[in-house]
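Quick one: structure below, then a few questions.
All protein chains but one are shown in place.
So, subunit A:
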Amino acid sequence: MNRHTSGKWRSLLGRTLALFRKRELDEDLDEELRSHLAHAVEENVRQGMTRNEARRQAMVRFGGVAQTREAYRTQRGLPVLDTLGFDLRYAFRQLRKSPGFTGTVVLTLTLGIGAVTAVFSVVQGVLLHPYPFRDPSRVVVLRETVRELEKLSPLLPVNYLHYANLRKNAHTIEDAAIFQNDGFSVAVDSEVANASDESAHPRETEGLNVSPTFFSVLGVTPILGRTFTDEETQPGKDNEAILTWPAWQRYFHGDPSVLNRTLRIDGVPTAIVGVLPPSFRFPVVSMLPNESTFGSTDRYEIFRPFVVNSGVLDETDGDYDYLAIARLHPGVTMAQAQSELDGLDKAYAVTNKLGSHVGVAVEPFAEEITGSYRKPLWMLFAAVFAVLLMACVNLANLQIARGVARSHETMLRSALGADKMRLLRGLLLENLLLGVAGGLGGVLCALAAETTLLTAAASLPRVNEVHLSAPMLAIAVLVSVITSIAFGIFPALRSLRVAPQSALQMNSGRVANTRDAANARRVLVAVEVACSVTLLIVTALITRSFAHLLTQERHFNADHLMMAKAELSTPRYLNSQHDYHDHANNATNDARNAVMDRALERLRSLPGAQAVALTGTLPLSGDSMIDAVERPDYNFPPGQTPLVNRRYVSPGYFKAMGIPLLEGREFAASDERDPHVVILSEKAAKTAFPDASALGRTILRNGQKFTVVGIAADARINDLKRDPAICFVPYWANPPYTPVFLVRSAEPEKALGPAMRNVIWNIDPDVSIPTVMSLDMQVSESVATDRFQALLLSGFGAAALFLAVLGIYGVLAYSVSMRTQEFGIRIALGSNRSGLVRLVLRDASYPLIGGILIGLLASAAATRWIRSLLYETSAVDPWAVAMSLALLLIAALVASLIPLRKVTKVDPMQALRSE
């Protein structure tokens, strides 16, 4: 038995190998057969036959060279594979015979699969891909709720003391960690920063100050060294850093002895105590939930100890400035943790007699990070899926038409005795070929789209985790094949079901009009129309919302304004490291003021500079530095105190930014002696002084009196979507650590940017300059997510419209061409052509109207779902609906023009003869 099986295996092996050396083996056989015949002839001649007779006898005895060769080949090869190869070639030829059909199907699949794959890769990377933490579902973000600050945001970052209380007393969590965003100016210690070369200046890097438990809460262990100790949280003992893998590569080229080396961070040599594993990534956690974190790169490279200084410990109420994460005990639900922590916080407030009403909110980490992006991404995925669905409908439509057109041929083949299974296999192979071609095209398309998509989506959190993996691409091809077979084989099966004689009796044209085929196609077109109506309405809404965002009045002028942000973070500028609470250190204040004054002066002398100013906060980077405004002459009721964003600006700021001043004056150089003046934005002025003009009135900040010298228009300098309440303060009052220099100039950006950088570096080469960009660019980046949505949706909308046109055209053209003969008869019998046109139009209008109605219903549901994504645009915008319907009707009309023209051109004689 063993011998037998081994014989079989050897045989299979030999046969398989033989597939690859057909020609060689054929030649071998031919030579062997020639040798056989030669021997036979020779023997016959020896027996006395004539040469010719000998030859004839030899051939007779041999019994057919051709048959032998065929039998030999069958024995040599794999018969199943051979017929499969034959069927495959046949399928290929069939497809090549109708290049229009094949091209349309492959292109449709390519675009459909490509778009779905590309968008899904983003959904997967941003929303579905698990975080590289141990058991990530147990990691939560802790926030505090403060009733008195509800207007600012329902959820706030945490206060350190409140956090410490929770961490100490809570039983539902294993542990908690506190951290804070920070930026570091980093230079490799060996480098001497004196050249004007850019690499000689420190590099601005994003990082976090983290408490010692940060990595253990995440369940991440350094691959080199250790995490921070409790001692390192003490002020002055925090000269340590932990690097991510990329930072280790960048600054130390992966040197394994890095633990003995230092990195110059903010001008101070800092010991490296640990290196994190390559898979570790920590996403941006925004200060306020659902705040857009555009421009953030998710690339924290450096971790420093979170220092518990006096400023942190003094604030029992207020100072909600820190982010906290915790790991739940296994089996503990969000609700349990929430209720315990909330109770602890409330008890703490009572024990310590806090003036405000606090509480805790627990949120899963994954939702916290991507919360506001969930809906837009799923919406895009739904949209692209609708496009794929429409593509499939078109495929089914094409396949029905093709199946019907071919039913004559199929019937003929089966009547002549073709094996049904073989016919089915042929169909299967055709669709397999189409599916594979479309799938491979889709993969290429997705790869090509990926780069563009990622550039457009650069503002999404975790976007650097988006990539097209091999399994995803394999699945794409598989989906394509399944789609193609599912939507191809069922229509084709119909033609196999028809009894052969009926197919033979009819001509192919009449089969096409069998009622169920026509009905199936009408339903398909209706589905398609419904999909595109929904998609068009959603697209119109999102696009209108985006257009509104771009064209609304912003009250600032972004043209020709260049910005350069400097980080004054070396020791000569810092009061004490990372201690922003102490404003009293005059030496470092003077150092910062001096740099800023000199820079402003030199920037003014740049060629073409029309206005020069500075601000302490990069425009369009969201709300920050939020303060309560109080009045000496009025006590706001609790919870009613107006909140404003504090912005330090220089004289000339309003002119440079193009923000109109409604009342009063700009800051002037003369304000330096007594910087207790403010300019309020109109909104801030109206909230603080609802009764009369705020000009000349006095406000209290931290107990100090400030006079309102001007009122500015509500400029959307924090976020294009909101009018913020802003209190502008002269920068001398508290010189900013990150001054942003503004230069309005007609000079080209390419020249102006480096010039501004050089001015600053000529004053101090150790200053890092992380951002040099135009305000225009910043505006554009701040709406990147909205643009991404609008662009992608417009693309899908256009695709949907195109597919609908194709679908409608296909159905009409086909039915017209199939009914040519009928029309010929009608004309011959006296029907006029406009009657025929009406006939065709009526035929087309049923699925169109049906589809529109379904589409309107579907979009009513869809627009309700996306309402929160719309900016100052109503979800039932009649304009959007009207535009979408008009567009679709025009498209339908265009689609029916050519078929209708054909109707009017029918020549009755020709139509009747063509039978």
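Observations
Note that a residue touches a chain if its C-beta (ideal position, glycine included) is under 8 Å from a C-beta of that chain, and two chains touch if they have at least 3 such contacts; residues count from 1.
The rule is short, and it goes like this: contacts and distances are computed from a predicted model.
One chain of the assembly is not displayed; among "Phosphotransferase", "ABC transporter domain-containing protein", "Ferritin-like domain-containing protein" or "PadR family transcriptional regulator", its UniProt protein name is "PadR family transcriptional regulator". The residue touching the chain not shown here, chosen from A:Ser35, A:Thr333 or A:Asn519, is A:Ser35. Touching residues on subunit A toward the chain that is not drawn are 3, 6-8, 10-11, 14-15, 28-29, 31-33, 35-36, 38-40, 42-43, 61-65, 67-68, 71-72, 74-76.
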